[in-house]
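Shown here: the complex without one of its protein chains, the others still in place.
For chain A:
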Amino acid sequence: MILRRAALALCGLLLALPAAAQEATLRARMNADIRSTDPGTNRDANTDTVVLHMVEGLVAFREDTSIGPLLAERVDTSEDGLTYTFTLREGVRFHNGAVLTSADVKFAWDRYLRRETNWRCLPEFDGRGATRVAAIETPDPRTVVFRIERPSALFLTNMARPDCGGSGIYHRDSLNADGSWRAPIGTGPFRMGEWRRNQFIELTRFPGYAALPGQPDGHTGNKTALVDRVRWIIIPDSAAAKAALLSGAIDIDHDIASQDVQEMRARSDIRLAPVQSMGMAGLLFQTNDPLLRDVRIRRAIALSLDAPELVRAVSDGLVTYNPSVIPSASPFHGAVQREGYTRDIPEAQRLLRQAGYRGQTIRMLATRRYNAILDMAVLIQAQAAEAGITLEFEVIDWATQLDRYTRGDYAMMPFLYSARLDPSLSYEMVSGPKASQPRKVWDNPEVEALLRESMVTRDTGRRQAIFDQLHRRMLADVPMVVLYNDAAVGAYRTNVQGYRAWSTGQPRYWGVRIN
């Protein structure tokens, strides 16, 4: 009897073993905890990353940052650009098993459009920004019609933005009875697992996921989960993260410190996934500053810089000089966008003399929070000194720098902008009236008019012409010196397969296998 029980137990154990062995968990590093799981509301980049593994929108960014359908099978736009008709894919289910219908889309969007939701992208859809959604109609369970007040080239782009939570559609059971957020019940390849604050957040594979055919493509394409779990472990310190990766405590760090790249490259158990991101680094000028309001001084500073060398030094040779606010990975980045400033010390000195500059000190802000900002400040100071420009910099914490950026309270500062996935949005982040938005660096009404046109016209050729014009205007006005798009270097252990870095900086763990 005892022997029989023991044999049965052994058989049970043997049967269970293969299942346990197949349980694959991908362990990834995250440098800070997420803020919430509510798409596009209480958020930051980490939050977006996790949320976008669980929820999906009607459309999403492809690898090349163009827009492709995701929950929608097809998007039809009316001739006047005021009606968008989305036909939903068949067979898409939420994590709770419910079938996705147009009513669910309307439910999620109605909540997004309510002011009390605090959706980050509400201004783009309530008339303060790109357009206003006048009505959302659901003529049948598979069709959703959006009627907007003004035509907008950015309507779908804004819908797909990661910082908007991809306008992810979630089931109504994601909310508590009082309407507050509970947890995401989306349609994505992973569903919510355990979130142990400041330690880890774990998602589990959604077996009922309705994948698109083909290959993964940005935030769309085939997003089938190939691991059972993804666990993001919160490791704030980059040295500790490096130790974790080398010891095998994590499998992947999607953005390692640039100083570790050479060492990681030399290791046989680590592979690298470098990519030039769409985030932008540049030197901002306050054009209201008593000295820097003179364009000749701003131009002299620009001409005193050896931008390609500066970029090479700051990025350890990982990226190259990009003089345009349009990221080099964008389809709108062409020959015109490669035109920039060439170092010319005699010309810089001539301009300074002409402007009556007599060696007055110009103050610059920097922070240690991001190594690149401090490195840029040091190199800019040294290079500008060769033209006789006196720069001094003050090192402050990031919150203070962001605050002073917002108030326009600075003369000069190297700054890092987060990724904008459309050229209109890239120009919009730097251009605008300083009187009402002191954070804007480029205040030029003619530029504003061009920018507005770029946001309305859906003619790609016309948009490219506008962006070319804007680039040349910026080089002439010198409200800032754009330097580069930051490099993001992912590092993963050799047992990880299928990971691809993306220029948006968003890591994606669907389509990734672990051996």
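Note that a contact is a pair of C-beta atoms (placed from the backbone, for glycine too) under 8 Å apart; a residue touches a chain by one contact, two chains touch by 3 or more; residues count from 1.
Convention: contacts and distances are computed from a predicted model.
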Chain excluded from display, named as in UniProt, from "Electron transfer flavoprotein large subunit", "ABC transporter permease", "Septum site-determining protein MinD" or "Polyketide beta-ketoacyl:ACP synthase": "ABC transporter permease"
Residue of A:Asp76, A:Glu90 or A:Asp397 touching the missing chain in the full complex: A:Asp397
Candidate in contact with the missing chain, chosen from A:Leu246, A:Ala355 or A:Val378: A:Leu246
Options A:Ser78, A:Asn288 or A:Thr406, residue touching the unrepresented chain: A:Thr406
Chain not shown: contacting residue from A:Ser78, A:Asn176, A:Gln354 or A:Gln437: A:Gln437
Option from A:Thr87, A:Asn371 or A:Ser418 whose C-beta touches the chain left out: A:Ser418
For chain A, residues in touch with the removed chain: 32-33, 35-36, 42-44, 118, 120, 123, 128, 163, 197-200, 233-237, 239-241, 243-244, 246-250, 396-400, 402-406, 415, 417-418, 420, 429, 436-439
